[in-house]
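Yeah, one chain of the complex is gone here, protein chain that is, but the others are all in their spots.
We call the chains A and B, going by the order they appear; numbering starts again at 1 in every chain.
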Amino acid sequence: MNGANLYASGFGRTRGDVLLSGAVYAAVAAVVGLSGWLLYDLLSHGLGPLSMTFLTAEVEASGRAGGIAPILLSTLLILTVCLLSAVPLGLASAIWLSEYADLSRGLGRAVHHSLDVLAGVPSIVFGLFGNAFFCVYLGLGFSILSGGLTLACMVLPIFIREAEEGLRAVPQSYRLSAAALGFSQTRTLFSILLPAALPGILVGLVLGVGRALAETAALIFTSGYVTRTPESLLDSGRSLSIHIYDLSMNVPGGEANAYASALVLVALLVVINTTASWASARFGLVRRAI
Amino acid sequence: MRATPIAIVAALLLTLGACNASGPGHKTETLVVTGSSTVAPLVSDIARRFEGENPGVRIDVQTGGSSRGLSDVRRGLASIGMVSRSPKDGEDDLQWTAIAKDGLALIVHADNPVEALSADQVEAIYRGRVEDWGLVGGQPAPITVVNKAEGRSTLEVFLSHFGLGSRDVRSSVVIGDNQQGLKTVAGNPDAIGYVSIGAAELEAELGTPVKLLRLGDAVPSTDAVRSGSYPIARTLHLVSGESPSGLATTFLDYCRSPDVADLIEGQYFVPLAG
Partner (left out) sequence: MFPSRGDRLLLPGLRTAALLTGGVVVLLLAFLIVEAWPGLRAVGLTRFFTDPSWHPAGEEGTFNLAPMLVGTLAAAAGALAFSSPLALGSALFCHYFAGQAQATLYRRLIEVLAGVPSVVYGFWGLVVLVPLIRRLEPPGASLFAGILVLTIMILPTLMLSADAAFAAIPEDYFKAAAALGLSRPAVIAHVVLPASRGGLATGLMLSTGRAVGETMAVLMVCGNVVQTPDSLFDPIRTLTANIALEMAYALGDHRAALFVSGLVLMGLVIALVLAAATVVREPA
């Protein structure tokens, strides 16, 4: 960071630099402008109906009235199932791909490419597949479990590719030093590689959580549409994103609560992401001190 | 790290099994209902009330389209299917129960001076023979024709009413659900589309800039659909297998009973007479 900061402090101003700065600030302005516009739209429509009771009340009249308590719970459960299955599996795959596999041929190449293909599968196809495989073939029915596992399939390629890139960016010298110190492979992995690759892994996690929370089409056919408070993971439960979809596309007069639900979803995401990056900062510091 | 996912799934399943086993002792009977996204919000509301009146019963309503309702009932994945249209040839292997009516209104932007169109004018517009509002009594401007996607039941009802084939329509925008149609027309002063009357009435009341067009002399309103004086309407159905279970039969009867008329009206559909 120090080297980079040298430039942030204005070292080496040239005409090229002025041009570059102009381009960069223009891009940033465009992004801030567009997203500000979008978020302002969300805030201005969504803040009205938002209240504590909205978060704690049951759904009434198809969502036009009442709150979103059961839906929040279902959403969190679906996300938990998704992350509990996608993160360990994804991390293991990413480690294998970056540390052990030969990506130019054979299995390594096949897995690597198949993940890229998986990233381009439309969510509705995931939904139909998840319904056929998890709900019907494995007999899990419309359930939070089916939904979470379907989402896991969807989030895997994103998480793996980012984690893999993070691992690959760890300098070779780290591995050599660990080997020279006589560290076992397992110890190298857990004490050196994974902590060093944390930024990449974290980006994968953030993008994965974002994707999972935002997903609609893959969940309509798997976790389902039921607005009752789920009693187990085998119950059907409607996610926030489906609720937003249904209210905005299907329920006349549902727009106000659709906006409010969207705002809740965005807030939830901010909380999760902030917690993740705070935790990783702490975790990262502890590791660096060793 | 090895076989973690399998272990996790297994652990989850075990926990679940344990939860269920140690849960309340009484047995719950569950009915799965799947199908049309148009009907799903209504049946969800009905199911909620039914559950309240019949403890120990759970009705799980899932959505995904009329075709899903039909195929799930045929494959035994659901006891009841929701279908937003009337039966076609070759579909009498299932029992069809009508629960509500839904009229279709032609809508334009609130700023459009046109108040009514004749059936011939509508047909000409959708065939692409009339492409300018000036020719049908409006301000001269190219008409944006909003049509529904192929296979949707509102499209079929609309086409058959005006004697059109799906290939005859020259559309500028193709939409899916009602609300998308309303938003498209509300954002385009030169657009014409058709949506559920109830949904259009409500949105117009809420201040969305859309206007329901008279079709000749017929005024589109839920009242007119109820009295039968407005010509374009479809019937929403529940389908079930040859011999539905006791619970399914009870629920089907409940959906047809006057007890749920207020819920049907709450979704801006029209209860069937009786």
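Keep in mind that, in the parts below, a residue touches a chain if its C-beta (ideal position, glycine included) is under 8 Å from a C-beta of that chain, and two chains touch if they have at least 3 such contacts.
Predicted, not measured: the structure shown is a model, and the values here were computed from it.
Q: Among B:152, B:211 or B:234, which residue is in touch with the absent chain?
A: Only one of B:152, B:211 or B:234 touches the chain omitted from view, namely B:152.
Q: In the complete assembly, which of B:102, B:190 or B:203 touches the absent chain?
A: Missing-chain contact among the listed residues: B:190.
Q: Even though one chain is hidden, which residues of chain A still touch it in the full complex?
A: Its contact residues with the unshown chain are 1-4, 6-8, 11-14, 16-17, 19-21, 23-28, 30-32, 34-35, 37-39, 41-42, 88-90, 92-93, 95-97, 100-101, 103-104, 107, 109-126, 128-129, 132-133, 153, 156-158, 160-162, 164-166, 168-171, 179, 182, 184-187, 189, 199-200, 203, 206-207, 209-211, 213-217, 240-241, 244-245, 248-249, 258, 262, 265-266, 269-270, 273-274.
Q: What residue numbers in chain B mark contact with the hidden partner chain?
A: Looking at chain B, the ones touching the missing chain are residues 1-5, 36-37, 64-68, 70-71, 142, 144, 149-153, 166-167, 171-176, 180, 183-184, 187-188, 190-191.
Heads up, the rule we're going with is that only the chains that are shown with their structure count from here on.
Q: Touching chain A in the complex: which residues of chain B?
A: 1-2, 4-5, 8-9, 12-13, 15-16, 19-20, 23, 32, 37-38, 40-42, 44-45, 58, 60-64, 68, 77, 176-180, 196, 198-199, 202-203, 206, 266-268
Q: Quick one: which bits of chain A touch chain B in the complex? Just the residue numbers, please.
A: 61-63, 81, 84-85, 88-89, 91-92, 95, 136, 142, 145, 149, 220-221, 224-228, 231-234, 236, 246, 248-254
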